[in-house]
Every structure is written in structure tokens, then in C-alpha cells.
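A single protein chain has been removed from this complex, and every other one stays in its place.
Then we have chain A:
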Amino acid sequence: MAFQILLNFFIAVVWMFMNSSLTASTFIVGYLIGLIMIIITRRFFKSRLYVWRLWAMIKLILLFAKELTLSNISVLLLIIRPKLNIQPSIFALPTELKEDWEITLLSSLITLTPGTIVLHVSSDQRMLYIHAIDVDDVDEAIDSIKNSFEKAILEVSRG
């Protein structure tokens, strides 16, 4: 991914020198031409086209915004309920993420959505211990996190 972006910048700079005009608009035109060239020659690269990873990042941001809104509303409904019949629980979430930044990102996303807090990361970084404010079914909570955030992060980091 980094190599493709670097190549795209290089093509744009070469385009600027060819036109002997070092302005931003020439750079943008050169960048777009480089993007089209990289899309045409995408079979030569080992990794995916970096456009897909950018798209996955944008999707992750949108997903986070959606989850934040929904879970805020659900916690608000818990607060204004006259009777407090909630089921707080601590459960372990097995994770497939490997890198430090992926674990940090997943933990931050889980903590920032109200109702769930990451308490601890196990020393082999295979388990996240999560405290949830209202869980009827633990497996269901694990599945919902795995299918939303973890899948989106894996989509971003897939080479």
C-alpha cells in the first residue's frame, strides 16, 4: 500500500517536471493520471490496490459513527427507565487481530461506544476483557462486536 502511494506521488512529480509547472493543479492532474496507470497495471503489485484500503477506512469511520449514535440512544433509554433491571457482565472476547495498532484501535472503538469498556488485554494479546452494562446473551454481544468492528479493521489491514 505504501509503495503504491509513493509510486503515485512519484508519477505526479514527474508529470509536474514534464509540464515544467510546479503548481498544485498540475500535481493533482498528475496524481489522477498516476492513479489510472496504477489501476491499469494493478496485476503487477503484490498487495491490493490502495484505493480499496482507503475505502475500507472511510467505511470504518462511518460504521463507528453509526454505532456511536445507536449505542448512545440505547444507554439513554437505560438511564430514563424507572426500574433498573440490567445485567452487567464481564466477558472475554477472543480476537484475531495481531498488530499493536489494530488491538489499540479495536479497544478504543469498543470503549468509545457507550455501554462497553475494555478492562484488560491479555498478555498474549489474544483476549480482550470487556465490561458491558446490559448483556442478555454473551455470545450475541461477542458476535456483534466481531461482525462489526473487528471485520472492518481486518478489512483495512488486509494487504
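Here is the rule we use: a contact is a pair of C-beta atoms (placed from the backbone, for glycine too) under 8 Å apart; a residue touches a chain by one contact, two chains touch by 3 or more; residues count from 1.
By our rule, contacts and distances are computed from a predicted model.
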Which name from "Electron transfer flavoprotein subunit beta", "Na(+)/H(+) antiporter subunit B", "Protocatechuate 3,4-dioxygenase alpha subunit" or "1,2-phenylacetyl-CoA epoxidase subunit A" does UniProt give the chain that's left off? "Na(+)/H(+) antiporter subunit B"
Consider the whole complex, including the chain that is not shown, and state which of A:Ile33, A:Leu49, A:Leu63 or A:Val121 touches that chain. A:Val121
Contacts from chain A to the absent chain lie at residues 100-101, 103-104, 107-108, 118, 120-123, 125
